[in-house]
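Each chain you see keeps its place in the complex, though not every chain is here.
Order of writing sets the labels: A, B and C. Residues in every chain begin at 1.
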Amino acid sequence: MTAIPIPARVRGSVQQLLALASLIAILVFFSFASPYFFTPSNLVGILMAATVTGILALGTTFVIVSGGIDLSIGTGMILCGVMTGVFMTYWGWPAWAGVIGAILFGGLIGFINGFNVSVLGLPPFIATLGMMLVASGLSLVISGTKPIYFKEHPDFQLLMNYDVIPGARFPLGVLIFLVLTVVAAVVLSKTIVGRYAFSIGSNEAATALSGVNVVRWKLTIYTIAGLFVGIAGVLAASRLSSAQPVGGMGLELEAIAAVVIGGTSLQGGRGSIAGTVVGALIVAVLTNGLRVTAVPQEWQSVVVGCVILVAVYVDMLRRKAN
Amino acid sequence: MTLLEVRGASKSFPGVRALDDVDLELRHGEVLALVGENGAGKSTLMKLLSGIDRPDGGEFFLDGVQYTPASPRHAQELGISIIHQELNLMPDLTVAQNIFIGREPRIGGLLLSERALNRRTRELLDRLGLPLEPTDLIGDLTVARQQMVEIARALSFNARVLVMDEPTAALNEVEVNTLFGLIRRFVTPTTGVIYISHRMHELAEITDRITVLRDGRYVDTLDTASSTVPQVISLMVGRTITGEQRPRAAVVTGEPVLSVRGLHTKALLRDVSFEVRRGEILGFAGLMGAGRTELARALVGADRKDGGTVTVHGREVAISNPADAARAGIGYLSEDRKRYGVLLGRSVRDNVVLASMPRFTSAFGLVADRMIGKTATDYVAKLRIRTPSTGQLVQNLSGGNQQKTVIAKWLVRDCDVLIFDEPTRGIDVGAKDEIYALLDELAADGKAIVMISSELPEVLRMSHRIAVMCQGRITAVLDSTDASQELIMDYATRFSAQGTVTS
Amino acid sequence: SEAAEKPGTDKKPYVALISKGFRHQFWQAVKAGAEQAGKEFNVDVTFEGAQEEGNVEQQIQLLQTVIDKKPGAIGFAAIDSQAAGPLMTQAKNAKIPVIAFDSGVDSDVPITTASTDNLAAAAEAAKHMAEKIGHEGKIAMVVHDQTSVTGVQRRDGFQEYIKKNEPKIQIVDVQYSGDPLKATDLAKAILTANPDLKGIYGSNEGAAIGVLHAVQEKGLTGKITIVGFDSGKDQIDAIKAGTMYGAITQNPVGIGYETVKAAVAAIKGEKLPKSIDTGFYWYDKTNIDDAKISAVLYQ
């Protein structure tokens, strides 16, 4: 037998490189199209815009790799933001406690999703759609349909905005995003929960037959996604220095789109954090670029839609060619 | 004291009594064969033993101690390791990751060590003598190689009881011999093997005793040494089968129906040319990975061709997908039943007519359900598919009956050329004879048949001519009168130094 | 011309307007006013709003992008003014004058505010509703949005007027949707649950259209007093036909125009008043064709 071994590792990283190529193409295009685009401050702006969706996408990558889906991340994030307000403003907790509380609250949302999916056996789409509705209602109920402001914590907005590099504008929020990316990448590719996420997404029944406690690990996976939702909620609240009780609907689709553009399969079993980040950046760069080049706003979603189609198609062709 | 004992196991599914008060006894240091027709309940019994399904009644004893397996993991911990009839692998993970799933080596209890994992896998594979790469993705492997991974995984546990549910169904002679070597090494005075197979000639070679099930009931247990194959078969089917040996057919001289010239694929196939005549069965033999499946798939347009022509009834046809092939009158039955054969979640009825829907559809696009039902019932009877009704979901059928359903699908379609890739995989002896008879009948009706099989006796028995493949080339086309197992194996191993074939 | 629309292609001053949304006609009218002023004063004007009206996060991102472009002046209609605090400071540090429009920005950065008093406008709607139904009976409200400043003010202004001045009028239900189709189903449910309802108030164009269609579908045309907000062809036609009693309109074109005008003044360093009232008007069958009214209605 003549085996032509292409190690899976090498093939994987080539793929990511290719997705990156699409991103770079878009970056180059807009750099020529507008003098305002390729400036440090605008690039940081893009990263800031990518932070919240990006963090949501990181968490949901775990869920999608395991063959599930999470539609509750958008409104769940809003609810976590509101909880930040409840803890810090209504209940007067110190900032650190409020932040941790809200993140854990996100974990709780994820845990409930995981419970509904793995213990009760509900289809992930329905389980998380239900949670999406519940979270969007609860945000309004809990906040009394008003934004909650961090009166007692004027510094809370620094969590997102603090300039980590003195002199240059590089906000802490973006740094947090980068750190979380590394953490997520390690967890997904180097730890047991990541391995089981791939295994469950690849063949859940076979994984269970192999003696893996699939119920427990799915709970863990959804809880991880929930923790990321919590972090995103806290950062969004910090950025706006207020907990906004509306919105979030549609954000789940944006985050899932980032994951899929990054090459993660909605069937489960295949995917990477690097891809997700590239996917999130493609969307953020595109949106920003169209604004900077002053494309009429009604055309922007047309262009974004087309570019997503083309980017994924090109990525697919290249993979096949490989 | 026995190693493993089952007393009075019973199990029912909706509409089916799969096991009815079955006893089984596995002694220390023996290989026990478990045989029975398709749907006799063999796999079901093994699922009870290994904690996948709960029994409705019955008791299990391991070394005389009663046990109730709560989960596959629990059974594994007790020392019961199982190779399932249906492959249970994660296609997106590597060989190593599959073998050690749930037992990954870790650094500091937290991080996975891919290096240690691959090293351990390499050691295991070397010890077992299996030609696999730890880092290959399962999804890229053929069924046979996937089966080897299953075997490696089962043997990687320190099991006392090893259950093998038709491990050789996807293997050819060479690999079967490798497997038998592994089994012989595994058996010690403290261990035992339950071996399920439909290949009767294997039993004498590897097993010590034979337990027979029929219709979910225990029939008898025989000593292999003192029993004959016809004896076992008659116990299995409850009647005597005159396993008549088909006289080797003369060369068929009808006009060529299918002729393939210079077929070529980037990955493997090199200049493959052959033709099949009206009324002929052309057998394809070769080692695993010789390219027979790849040839069939490229031929019907399931995979990309990079060169070559296909002619049907003298007219060249352009085939870019299986629908084109079917329109040209070529049907392909895949070796990978689960992935490319059946619709597991649909009924037997839906599966049987899948390839011929337009025939059951009126001008307005309405489907004729009554006609479908009748046809399905006919074929269920004709192929003796064991199912409570034609509305039963295929996933609830036993493996062999699923295979019959796929065959029925192509019989209903009525193609001029039928390519059967491992058509008798997982089919019991009685049914095998029926399928052989069917193939003969089809050929006699004037169809041209390509039969790919890894069982040499089967190829020798059925074919008018035999094409032998090695490394993507046809190394010989033999008339069946000239062919023998030795000759075929000789041509099947004509590797050249440069990796090309000298013929 | 093409060039005039692209910022930064020549030395014309550049005024960037960030609004709450851009999809609704109201914002399109504001945009039209702004562009008119842009032509008149020879400045480049861009107008952008959140894709999804009321999405604070999106609006903040728009604002960030615009600040990075360093325009001559920014017009800003805040969805949540406190949320925009850090960026307001950033604009101030970059010495970009900010003009608030539509509703106030709760910050000392904006030089002036071109807006309508939504509370007073809603109270005006309530006054007309009360008069029409004879100062007693049950009424309901369909408000376009539960959390935005305009939504809240148009709700509260209406409610407070009734509470203070009309003891015999009871508000039996308040529901929220600015999507015409959803508002239709919602208003129908209100009408079903309250057979003795005398009037419904719709707090923007979408809500008012929904109410209008619900009343029609229920076959109650003429029996229910509908008071709306904003304009648009449907409302104008309904008022002319008498199926809707009347509505409040702001002067969206005027808002856009005044904002840009103030921005130009700010760029030149001229002094500006603390607020510019762009006004609101009650219109019904009797005055809809007055020149003053028809000038502020958009079709």
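Here, a contact is a pair of C-beta atoms (placed from the backbone, for glycine too) under 8 Å apart; a residue touches a chain by one contact, two chains touch by 3 or more.
This structure is a prediction, so every number in the text was calculated from the model and none was measured.
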Q: Determine the copy number of each chain kind in the entire structure file and write them next to their labels.
A: A x2, B x1, C x1
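The rule is simple: only the chains that are shown with their structure count from here on.
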Q.
By Cα centroids, which chain is closest to the centre of the whole protein?
A. A
Q. What's the chain with its C-alpha centre farthest out from chain B?
A. C
Q: Averaged over CA atoms, how far is the centre of chain B from the centre of chain C? Could you give it in whole Å?
A: 71
Q. So, what's the distance in Å between the C-alpha centres of chain C and chain A?
A. 34
Q. Between chain A and chain B, what is the separation of their C-alpha centroids in Å?
A. 44
Q: Indicate the residues of chain B shared as contacts by at least two other chains.
A: none
Q) In chain A, which residues are in touch with two or more of the other chains? A) none
(Q) Give the list of chain B residues in touch with chain A in this complex. (A) 52, 71-73, 76, 84, 88-94, 97, 101-102, 104, 106, 110-112, 131, 133, 135-137, 289, 471, 499
Q. Which of the residues in chain A come into contact with chain B in the complex?
A. 1-3, 5, 7-9, 186, 190-192, 194-195, 198-199, 201-203, 205-213, 269-270
Q. For chain C, which residues are in contact with chain A within the complex?
A. 5-8, 22, 46, 48-49, 51-52, 54-57, 60-62, 64-65, 68-69, 80, 82-83, 85-86, 145-147
